[in-house]
Structures are given as structure tokens and as C-alpha cells.
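Every protein chain but one is kept in place in this view of the complex.
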Amino acid sequence: MLTLEPRRRSSTLLQALTPVLAVLATMVAGGILFAALGKNPVEAIRIIFVDPFFDPFSRSELLVKAAPLALIAIGLSFGFRAGIWNIGAEGQFIIGALCAGATALAFWGTEGTWLLPLMALAGMIGGFLWGMIPALLKIRFGANEILVSLMLVYVAELLLSALVSGPLRDPDGFNFPESRRFHDSATLPIILQNTRAHIGILVALALGPLAYAILHKHVFGYHVKLLGTAPRAAAFAGVNTKLMIAACLGLSGALAGLAGTFEAAGPVGQLVPSLPVGYGFTAIIVAFLGRLDPLGILAASLVMALTYIGGETAQFTLQIPAAAISVFQGMLLFFLLGFEVLTRFRIRRVTRATS
Amino acid sequence: MKTSVAPHAVTLTAIAALVVFALANGLNPVLLTVSITVAATPLLLAALGEMVVEKSGVLNLGVEGMMIIGAIAGFATAVETGSPMIGLIAAAAAGAALSLVFGFLTQVLLSNQVATGLALTLFGLGLAALLGQSYAGLKPPSFPHLDIPLVSDIPVLGPILFAHDLLVYITALILLGTAWFLYRTRAGLILRAVGENHDAAHALGYEVIRIRLAAIAFGGACAGLGGAGLSLVRVPQWTEGMTAGAGWIALAIVVFGSWRPGRVALGAFLFGGVTILQLNLQAANLTALWLLVLGFLLLATHVTVRGLTTGSMHRSMLPLWAATLASAAWALAAPVSIQTQYLSMTPYICTIIVLVVMSADRLKANLNAPASLGRVFFRTG
Partner (left out) sequence: MSALLSVEGLTKAYPGVLANSDISFEVAPGEVHALLGENGAGKSTLVKTIYGLVTPDEGRMFIDGTLFEPRGPQAARAAGVSMVFQHFSLFEALNVAENIALGMANPPGRQELSQKIRDIANAYGLSVDPDRLVGDLSVGERQRVEIVRCLLQKPRILIMDEPTSVLTPQEVNTLFTTLRKLSAEGVAILYISHKLEEIRALCDRATILRSGRVVGACRPAEKTARQLAEMMIGLELTRPLPRLFTPGDPLLKIRDLTVPASSPFGTTLKSIDLTLHKGEVLGIAGVAGNGQDELMDVLSGETRVKGDAIRLEQREIGALGPNRRRMLGLLAAPEERLGHAAAGDMSLADNAYLTGRKRQRLDYRGFIKKATTENFARAIVSRFDVRTPGVGTLARALSGGNLQKFVIGREIMQRPGVLVVNQPTWGVDAHAAATIRTALRDLAAEGTGVLIISQDLDELMEIADMFAVLESGRLTVPQRTGSLTIEEIGLMMGGSTKGAVQDAHA
């Protein structure tokens, strides 16, 4: 019989190794899935995980996909470490995009370098406030933040749909439910010629080390970790739990809102009902794949972006359905959580020596 | 044991409001009740299953994932075999199978329950979409409608109680069976004990992990049945992401029902009512202000009843009643129609309101919640 035995100290090597193991296991399981769908599993895995690196356009697209994932996941990681579960990043992403988009449309045609920062600010405030709804309801009434933040995703989706087919609709758009296209001053500058790689990628890249420092060197990060591993010890240390709930949900909301801003002002360039594509949910997987560590998340966001880009290629070259990629991502999270047992426990064979 | 009457009063008010609404709009309250029953059934199934899981001390947030897997498994099987009954069985089996993945990860590998539940939902949504590719737009074989002879002809009560499809009766049986099991059998007592204090249960020699796995599988089967209720009865059709948060609402209903079968059933009907009401408002092109009126009315009732039972009136009572009357006057005076999206938000906003109201009284919520809920059990020795 096999039993689990708690480790006396956690193994750093295994901690770094779990995500790699999980990705490998997902490739194997994914291969089996693709084989079951009647596709060549080796080819499918190659198309998803290797080919994007050899195509310049795909390489830049990787960054375009990874940036919002990294931004949202870094925000979520603080709350997840503290045991505050913001599941509604998707909603905060939408509201961020809406606020930034509304700002852009309000100044439609006005030139100026101040507009983008203003939009980013609006997006962050929007996401922050949307995140503060579950925070305040949890602080004041003890309402479960998981359910509240998730319900607000549906509300945000409906709000976006209502607004782009109502007040924010393009007046010259033949009644299509979409806004005007943003003008140049409201569109993110491109950092690589002839690609969609925008300045938001640099923001995400800079955020990684900054968040790392706050998590591991600053008292805020310390309190986040303390609250997550020992809530009573946190109260004893003088951590204000209510403030932490607000800070974690507000922070992740603001970053999701910023990601929404970048998405609207970057690759999409307008407000449309199809703007949210599930980054807010995928970022949960990214956060865990990065082991809730900002630098790990930067790497994890690239891996997850691979499955998107490679998945798209696989869709039109091998006719692998888009849903298979979601299954793939879900499996990755399962394997991650399963393998994590290795970092906390060692597996030992026990034999009964009697008789 | 002291119990608050506030939830009952709020529920009764909601039912009364529903009847008034139906009569005012020339709808048949009986037919309305029937459609609410149909809408409530999937929610009730999923919520009952989750309640049993939580009673055993496990928080499975993957209800949405298990529901949608049940929806497609039931739908696909019913279409392929032509038998909705086999579809139901397949749905329950699929939900249970998926829940056991969660069970293995959380109970054997001791993974975080919140994260694993989320993974279950993300995975379930993806897998259901993958499986359902070729089933979109098909029509499932129709479900056996079971009009119980004689009694179904009784006016009013007949159609409300005795003229439903089979799933409604199955759900009623599961509801009664769950209540009986939890409070009248030894196995139910053991299950509650495990949820209350898993270390003590282990010390007495009960197999905590096995009991929890069984509860998780039951919860998965119920969620799967609930999903099939959506795709085979309520809609009946398969569309990607068709659960649209129903699994999450089921989780909220468990909180609303404070882990008691009867109240969970009330909660499911309340949400079924909100869904139907919202659709009827959309159809009747009525102002959404009426929903605001309803919201204020329920809050005012809650505050008042609590004030009456505790003897001290909350300072928000009078403003709430004033707001109810004012918004009602406004709605009567200005029958403006609004975009349907805002009406579609109501089930979600109601969920939030319900969570807030039920969580506000922390002492009571703590007393009813299983004490070991969500805590990891690690067997030593």
C-alpha cells in the first residue's frame, strides 16, 4: 500500500519541477485525446507546442496573448495565496475594457498622448470597483466572494452586450452591436513592426519583477502569505483581514481591468460583445501553473498562450475543435493540482511486517 | 434550537408577489407554477447533491462542470438510444464519474478543494463543448410526461402536483430520500458526523475518505441529472455553455437553504421563480422597475421580520419600505421598457442578494454549516 508522508521541509527542486511535470503529463493525456479524435497525436502536439516558435507572426502573437493572461494572473496570485478567491477576473476584465472604451469613445477624434494613460486609469478604476463589490459584500456581510465575483461575470457580460447595442453603439454601424473603432490616439502603440505586439506586453513584463519584490520582500506580501497559511497567526500579527480582502480583490480587479483596457485598445480596437474570450478564467490556470509566483506566472502565461496560438493552428490544419483546447487547459490544471502533492508529501510504500 | 423565521417570511412574500404578478398580467398562476417547477427542478437536483457533499465536509465548486457534462451526456445518449431514461442514467453516471476525479484529487492527493472545484468546472465546460459538437441543433426524444390518473384532473392542485414529466417526480423522491437519509438513518448520522469533525470520526473508526468519496459521487450524479434536466426537459436542446451559471446558483441555493433539504427546495423554487419571472417580463415588455420593487420588498420584509423576532428594529426598515412604495409608484407612472440584457441579469443579481442576506447573520450561518467544510483531512497512522 502507498501512503503519503508530510515533508519536513519543502523541496525547492520539486516545486520548480511540478509545473513541468504537469505540462508533460498534459501533453501525453492530450495526445491520447487527439488520438481518440482520430488525429495524429504527435503532429498535434508538435503543432501546438513547437511550431509557434518557428513562425515570426506566431511568436509575436504569443506575446499578445500572454500579456493579458500574465497581468490578470499576477493580480489573482496575491488573493489565491491569501485564501481570497476572486473567480470573477473575467468580469473585471470586461468592466475595465468598457470603462477604457467609453473613455476612448467620449474623446473620439481628439488627439493627444494623454488619452491612453487616461483610458488605462479608467480601465483600472473600473476593474477595481467591480472587484470591490465582492470585497465589500464579504467584509460587511460575510458573503462568499467566489460566488459573488462569479455572478458578476455574467452581469458584466450582459452589461457589455447592453451597452454596445445601446448607448455605445456605432452610430454609422448599421445597427450592429459594436462600438466605433477607436482612433489612433486611443490605440496602443505597436512595439514590433508589422505585428500586433503592443506596449501592454512591456507593462506585463515590468510588472513581474515588481510583484515579485512585493510578494517576497515587502510586508504586504508577507501578510498575504501569512493570511493564507495561518489565518489566526495573521490576526495575531496584526493583519487587518478586511483590509487584505479589499486589497487583494481590488488589486486583481485593477490588473484585470488594465488587461481589459489593453485588449480593447490593442488587438480588438473597439468594444464588441465578443471581446471577452475567457482570459479571466484561463488566468486562474496560469496563476497555478506559475505556482502563484509572479516570475513563474510570466513563464506560465507563455505556455498557456502557446496552447491558444498552437490550438488555433491545429484547428485549421488538423480540424481539431476549439473545445479540445479548453479540455487541454482544464486537464493541465488537474495535473498541476495532482502533482502538487509531491511538493508537500513524500510517497512511501508501507508493508505490514507482522504475522 | 432557535431558527430564524426571516427566510420563510421572505419566501412567502416572494410567492405572494409572484401570484400577484401573474394575475396582474393575465397569466395563469397555475401554468406559471408549473413552468417554475420545471425551471426549479435542475437547480434543486444540483443543490441537493451539493448539500450532501457539503454535509460530509467537502466543498465541491465544480457543480457547473458536472451539470454541463450531465447535460451533454444525457442529451447525446438520449439522442443515440432514443430513450430519455437511458439518457438520465448516462447523465448521472457522467456527473458521478467527473466528480470522482475531483474526489481523487482532493481526498486522496489532498489538493486544494477550491482550486480543484474550479478546475472541474473549466474542464467540464471544455469537455462538454467537445462532446457536444455534433449535437447542436438536434431535438431530443421527448420526455415521458406522467399525468397521474384521477388526481391530475383536480383543478389547480392537479396540474401543480400531479401532471409533470418523470424527472420532477424523481427529484421529489430524491428530495424526500435525502432528508430521510440525513436525519433518520445511521448512515446519514455518520455522514453528518464526518462533516462536523473528521478527526473525531476517524478516531471512532469511520472511513472518512470513503464516506466523502461516496458523498462526492452522489453530488456528481445529482448535478449530472440536473444538467440532463436542462438539456432534455427544460430547454430541450443542446447549446454550448447552456448551464449559464446554474451550477453556481445551485451552490448559492445551498447557502440560502442553510444546509437543510426543505429550505434548499424553497431556494430552488425561488430561483426558478426569478428565472421565469424575468422571462415573462421580457415577453410582456414590462419595465424592469418591477424587479427593483420586488428586491426592495423582499429586503424590507426580511428586515422587518428580523426586527420583530429580535425585538429591535433596524434603522433601515422605514427607508426600505419607503423605497418599495416609491419604486412601485414610479413603475406604475412610467412604464418604460428597457433592454432585455438588464432583465437577464436578475437571476445573477438575486443570487448575490440572497448570499448577502443569508450570510449577514453570521452566528446562525455558522451553526448550520458543517464545521469541517472545506478542511483537508489527512489520515495519520
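Each chain carries a letter (A and B) given by its place in the written order, and its residues are counted from 1.
Just so it is clear, contacts are C-beta pairs under 8 Å (C-beta built on N, C-alpha and C of every residue); 3 or more make two chains touch, one makes a residue touch a chain.
Since the model is a prediction, treat every value here as computed from it, not as a measurement.
*Asks:* Where does the absent chain make contact, in terms of the chains shown?
*Replies:* Hidden chain contacts in the full assembly come out as A, B.
*Asks:* One chain is left out of this view; which of A:A16, A:A35, A:A206 or A:V219 touches it in the full complex?
*Replies:* Going through A:A16, A:A35, A:A206 or A:V219 one by one, A:V219 is the residue touching the chain not shown.
*Asks:* Need a quick check: the contact residues on chain A for the chain that isn't drawn.
*Replies:* On the chain A side, contact with the omitted chain comes from 5, 8-10, 217-220, 222, 225-226, 229-230, 232-233, 235-238, 240, 346, 352-355.
*Asks:* Touching the absent chain: which residues on chain B qualify?
*Replies:* These residues of chain B touch the chain that is not shown: 1, 186, 189-190, 192-193, 196-197, 199-206, 363, 366-367, 371, 381.
Going forward, only the chains that are shown with their structure count from here on.
*Asks:* Could you give the separation in Å between the centres of chain A and chain B, each centre being the mean of its C-alpha atoms?
*Replies:* 29
*Asks:* Report the residues of chain B in contact with chain A in the complex, numbered from low to high.
*Replies:* Touch list, chain B to chain A: 61, 101, 105, 109-112, 114-116, 118-119, 122-127, 129-130, 133, 240, 244-245, 248, 251-252, 255, 339, 341-342, 344-345, 348-349, 351-352, 355-357, 359-360, 362, 365, 378.
*Asks:* Under the stated contact criterion, what part of chain A meets chain B in this complex?
*Replies:* Within the complex, chain A contacts chain B at residues 4, 6, 80, 85, 87, 137, 141-144, 146-148, 150-152, 154-155, 158-159, 161-162, 165-166, 281, 284-285, 288, 321-331, 333-334, 337-338, 340-341, 344-345.
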